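Report on one structure; see the data block that follows.
Missing here is one protein chain; the remaining ones are kept as they sit in the complex.
The first chain written gets the first letter, and so on, giving A, B and C; residue counts start at 1 in each chain.
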Amino acid sequence: MDIEPFRLWIEEIAGSVRAEKDMLTRLDAAIGDADHGANLERGFDAALQAVRDRAPATPGALLTLVGTTLIRKVGGASGPLYGTAFREAGRALGEAPAVSAADLAGALEAGLAGVVKLGSAAEGDKTMVDALTPAVETLARAARDRDDLTGRELAEALRAAAEAAGKGAEATIPMQARKGRASYLGPRSIGHRDPGATSAALIVSALHRAVTR
Amino acid sequence: MDIEPFRLWIEEIAGSVRAEKDMLTRLDAAIGDADHGANLERGFDAALQAVRDRAPATPGALLTLVGTTLIRKVGGASGPLYGTAFREAGRALGEAPAVSAADLAGALEAGLAGVVKLGSAAEGDKTMVDALTPAVETLARAARDRDDLTGRELAEALRAAAEAAGKGAEATIPMQARKGRASYLGPRSIGHRDPGATSAALIVSALHRAVTR
Amino acid sequence: MKKLINSAESVVTDALRGVAAAHPDLRVDPGNRIVFRASGPRPGKVGLVSGGGSGHEPLHAGFVGYGMLDAACPGEIFTSPVPDQVIEAGAAVDGGAGVLHIVKNYTGDVLNFHMAAELCAEEGMQVASVLVDDDVAVRDSLHTAGRRGTGATVFVEKIAGALAETGAPLAEVARVAREVNARSRSFGVALSACTTPVSGKPTFELSETEVELGVGIHGEPGRSRGPMREARELVRLAVDALHEDLPVSGDVLVMVNGMGGTPLIELYVTFAEVADALADRGARAVRSLVGDYVTSLDMQGFSVTVCHLTEELTRLWDAPVQTPALRWGR
Partner (left out) sequence: MKKLINSAESVVTDALRGVAAAHPDLRVDPGNRIVFRASGPRPGKVGLVSGGGSGHEPLHAGFVGYGMLDAACPGEIFTSPVPDQVIEAGAAVDGGAGVLHIVKNYTGDVLNFHMAAELCAEEGMQVASVLVDDDVAVRDSLHTAGRRGTGATVFVEKIAGALAETGAPLAEVARVAREVNARSRSFGVALSACTTPVSGKPTFELSETEVELGVGIHGEPGRSRGPMREARELVRLAVDALHEDLPVSGDVLVMVNGMGGTPLIELYVTFAEVADALADRGARAVRSLVGDYVTSLDMQGFSVTVCHLTEELTRLWDAPVQTPALRWGR
């Protein structure tokens, strides 16, 4: 994979965040502060703009730029968390002009680790971690089993990862939040889908679409 | 007439103001500040209490006490205006222990004159004056025509006065207010019944009931 | 209607207990409903007394203190005080130099202060009255109640209070108070009506797409109704109305006043537009207030008050003031 699918990824994320902005905000209104949609729209629009303006040369540089932009533009909890995820993923990819499916899986693992280190949420805490973890594991498992994946195999692995992320997001509904704003609600956070887990699933889906487009 | 019908008058006013408080407030909400009912309830409850506590000896003393109490307790536009009306009426009756229908008519004329002098509203300005003027004139006409009225004639004259007050209040609906808060609305005050004219009609009706009770 | 009150009847007395508990610099007479400076009258200083219906807080009790009022007489919600309050207040603050009544032009306030002033005069007190009538939304005429007194009241109380503090005689203090009023104009815009505790219902109904232009401070509907617009355009309408009545120019003192229910961040947005609109006409907002100063319970919206400054007025505006709601220079 060269840089193109990574560029497409950011484009796809920005598009689907824009399309789902109100839904994300509505989810955040129920158990948070009604800004998740606006936060991510602001962040990914800026990230897309930065990628266009600065035209990074490698996948690693692109993801790092996206992460830095998110940190600089989003604020809130999701800004530093997603920002760190993209930055750690970018750092993992180094300066290679093209990367393998295994590299991609490793990068996403690094990104997830960054999120967990910064936010110290575990699975089951009702956060983006609940969508990211199964997705990253699904992709990593597929990549680990083989030397390298064909285009079709990678696409299939990403489809499965996106599905896992969606299931992970769905699974946050019955959880009681233990991190982020939703935790203030205690038992009243139960019964609502976590906005960050939902946006995480959108981000993984976007990756699948970017690679198959 | 001795003091008794005057005591009853205040009782009747307090009762009907209490019963019509919400209606008066609603009228005031439309073209004023939604306090006319509360203002008058506070004032006439206090007046009734003062009459009970201080047990004035003459009709004149009673009306003066009521007027002073209204001035002290009501505030707003209606407090000094109704207060002055009762005080001037009381002053006109002097210290006589009993008064004639002509005395009563003269007292109400004096009360109305006090209102006009203080508030400088003319008929047609959409104020209490529009209900008080025809009522006072109706009574004065009946009393002027005769040496003194029989009980039945006085009752009939007061019924006519109450009717005139009611018609006067009704007639404020198409008027554009030129005095009081309603005047701020300019042409938008048209189409609403004036709260003060409405309470003035209640006060005249109460006098009719007090005399016939 | 949900309100933080114990009962509609006890709102004013309960709030006065709160004022007494919160402000050791003030003395509250709960029976007569008067708020004084705790320090008492100063010999030779003109005493400033104001008052009016409650529901406009911090007006007037929040402006009692050094450099501003000597006493405030709060009436029931939106109902003027009664003469007894005004008489008692005047007697208590008179330092021998007389008392100035600052009266907002509403029939109720005018009549009640008038009766009080007559009774004070009968008892030999020196009393002068100044009528505040700055609201350009109401057309003035001999045959009407005249303009309402709104935001300029704060300016009049501050500036006359500063002059009184210097020991100026009653006639001078009244003169400057009238000058401030003559040089001030206000206009208000409501996004929602207010609800009095007694009536429990909004004083008027506005749809989600309407605003009330030229609204009064008692939830009286205004001059006309118009479509909701962005802040910039609402401000232009307000500043146009001020300008039409008294062309703005030069150095001005500006207040952007919330009505009780408007978030402060929106008042700053509004102030930015007011400053721009004034600048476009060659006026400069050299002094300003942004916040809730003359409220209408929970009403949402804003009013703009502009006072055309002179050197004297600027100096008196800048003079020290120490009240619950205005405080500087000391």
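Throughout what follows, a contact is a pair of C-beta atoms (placed from the backbone, for glycine too) under 8 Å apart; a residue touches a chain by one contact, two chains touch by 3 or more.
This one's a predicted model, so the numbers in the text were calculated from it and none came from an experiment.
Participant: For the chain that was dropped from the view, give me its touching partners among the shown chains.
Facilitator: A, C
Participant: Out of C:Thr203, C:Thr270 or C:Thr305, which touches the unshown chain?
Facilitator: Checking the options C:Thr203, C:Thr270 or C:Thr305, the one contacting the hidden chain is C:Thr270.
Participant: Which one touches the absent chain: C:Arg27, C:His114 or C:Arg327?
Facilitator: Considering the complete complex, C:Arg327 is the one touching the chain left out.
Participant: Please identify which residue in C:Leu100, C:Leu131, C:Val176 or C:Val290 touches the non-displayed chain.
Facilitator: Of the candidates C:Leu100, C:Leu131, C:Val176 or C:Val290, C:Val290 is in touch with the missing chain.
Participant: Write the list of chain C residues that the hidden chain touches.
Facilitator: 1-7, 11-12, 14-19, 21-22, 54-55, 57-58, 62, 77, 191-192, 208, 211, 228, 230-232, 234, 260-273, 275, 285, 288, 290, 292, 295, 297-298, 300-302, 322, 327-328, 330
Participant: Even though one chain is hidden, which residues of chain A still touch it in the full complex?
Facilitator: Looking at chain A, the ones touching the missing chain are residues 25-26, 29, 32-35, 37-39, 42, 71-81, 118-119, 178-181, 183-186, 188.
The rule is simple: only the chains that are shown with their structure count from here on.
Participant: Most remote chain relative to chain A, going by C-alpha centroids?
Facilitator: Of all chains, B has its centre farthest from that of chain A.
Participant: Rounded to the nearest whole Å, what is the centre-to-centre distance of chain B and chain C, using the mean of the C-alpha atoms as each centre?
Facilitator: Measuring from centre to centre gives 32 Å for this pair.
Participant: So the centre of each chain is just the mean of its C-alpha atoms; given that, what is the distance between chain A and chain B in Å?
Facilitator: Centre-to-centre distance between chain A and chain B: 76 Å.
Participant: Scan chain B for residues touching two or more other chains and write them down.
Facilitator: Touching at least two other chains: none.
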